[in-house]
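Heads up, one of the protein chains got dropped from this complex, but the rest are sitting where they should.
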Amino acid sequence: MQKLKAILGYTWAALLIPLAVATLFGMGSWMKLLVSGTGLTVSPWFTGDVVARTVKHDGYETRIHRPVFQALIGERREGFVQVDWGPLEALPAQVDEEVDFDDDGQADFRVVLDTASGQATLTPLTEYVLNLAGTFRLDDAWAMRATLRNPRR
Amino acid sequence: MTAQTETKPRKPGLGVLKSLLLLLPIMLLSFLFLAGGPPREDPLPFIAGIVTWLALNILFFLMLYTGKTYRYRRVLFVALALTLIITFAASILGTRGSLALTDADVLQGKTPFCFLVIPTIIIPALFTRTIIFPGSLLTGFAPIASMLVLWAGATLLVGRGWCSWLCFYGGLDEGFSRILKKPVIKSIDRRWTYLPWAVLLGVVLLSAVTLSPAYCEWLCPFKAVTESAAITSTLILIQTIIFVTLFVGLVVVLPMLTKRRTQCALFCPLGPLQSLANKINVFDVRIDPEKCSRCKLCIRSCPTLSLDEASLESGRTLMSCTKCGQCVDACPRKAISFHIKGTKVGISADAARVLFLYPTFIFFAAFGGSIISSAILTVLKLVTTGSMY
Partner (left out) sequence: MQGFLLGLANGSSCLAFCAPALIPFFMHEGQGVRQNLVTLFKFLGGRMGGYLLIGLLAWGAGSLLSGAAGYERLLIGIAYVGLAALLLVAVLRKKAPAGACAFEGARATLSRWPALLPVGMGFLAGLKICPPLLLAFTGAASAGSLAGSLVFFLAFFLGTSVYFIPIPFLGVFRRASALQIVGQFAAVIVALYYLFAGAILLIAG
């Protein structure tokens, strides 16, 4: 029994050498396998979640993301929705737009964005829109996040 | 006290020939990792790669030949930490133009992933299938997927040995712990060694509730030397003060005064996770109670407080042992050795040590070597052209 344990131990230790080599040389494949196999994505609290709808304007577009209420289990009482306007060079000096983020045909809030300074004002048009969380200048767009109350909670 | 048997001290290390033979595969593999493609016009990357390759292989040869692990590992480990700061700064400044992290950077996934986040992302990933870190999965500097694969592979290879061989921060407090000749604070209350478990529990719970990386946001000392949020509010100012205070206290001052790795042993939450993972690692460090003379030199010298009186009786280190080799080298009676689980203690200690060093060093050469080489290249470019790029 002791001999068997020793053989197993040495074998296991020796196998770690090819494991090290395989991990390092196969990095690219392992990475892709990890992502595709697990379906992992970066949390929407950081990414703003996927773009649900795009509204085309003259030279630029408005990208409305899916609202984010993600909790560990279920949903939170408050979340946000991110809206982007880009590309930067095609934006007018001021963007004044009513946004319908839930695609129910009714505008949910109105945003006026100064694309030079990033100053914005948000006017809620429904009870679920709370306030402006912030504006952010991305590489090729201006982004805005509006705090929302979860209609499902 | 057990009867002392007079044993002829084992000649440390392998002979020159054996050491060179064992070095050859490492030389080849490290060359493949560091060569970085066919020769280019610019000789600087080649010079940086060759310098790194030479340093790695000389140190590995010395480890094999002298039979000493700790002092050569320490050189590499401290070098890794210092060069990480340079490489990190250069990469971030190149891609973002500033070390300060802005909200826009967060939204665009421009934050490089760090291993210290790993404990906090596990529960949210299991429940929501999302990574609660504002990085990029597959692209950019230190993408999430690559760091996770590296960590998983390294953990399978070395378990808690991560903390002394592959963690690119550990070399900082290890370096500071070697500055003074003697400790000013001679003893540390052992209860503090439980703090990392509490930090782990706290940050895991907080991160699960808030779905944000609590350790990065509040407690990481290394934010002081890498990147942190641009100070645009009082909250961020408070967080920055916490980071700097923890860095100065745990990474600089306390290691100097105690000559122990206080950040690693008494605070870092990744350590306990690695300790748990260590249960499935084949390597550990064992003490032969029959050879041990109870001089307690090992207890006094262990940088992570992983040995105590009970260890000498049981022949096992505590679960926080990072396999740094300090006790193995320090023991005057060669009673402590690297060990492969399932085998008899003290038998074929050299074989166990070599089998541990091999995959560990392969990993270090690729992972750490690339960081060291990149830093050398950055310095060379700065010196020769005045620009890091």
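Just so it is clear, A and B label the chains in written order, and each chain counts residues from 1 on its own.
Basically, a residue touches a chain if its C-beta (ideal position, glycine included) is under 8 Å from a C-beta of that chain, and two chains touch if they have at least 3 such contacts.
Computed from a prediction, not measured in an experiment: that's the story for all the values here.
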item	value
Sole contact to the chain not displayed, among B:L201, B:L237 or B:V253	B:L201
Full-complex contact with the absent chain, from B:V16, B:V209, B:V248 or B:I280	B:V209
Contacts of subunit B with the absent chain, listed as residue ranges	191, 194-195, 197-199, 201-202, 205-206, 208-209
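Throughout what follows, only the chains that are shown with their structure count from here on.
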item	value
Subunit A and subunit B: spacing of chain centres that average the CA atoms, whole Å	32
Residue numbers on subunit A that touch subunit B, as the complex places them	2, 5-6, 8-10, 12-14, 16-17, 19-21, 23-24, 27, 30-32, 34-35, 38-48, 70-73, 82, 134, 136-139, 143
In the complex with subunit A, residue positions of subunit B that touch it	29, 33, 102-104, 106-109, 123-125, 127-138, 143-146, 148-150, 153, 156-157, 208-209, 211-212, 282-283, 340-344, 351-352, 355-356, 358-359, 362-363, 366-367
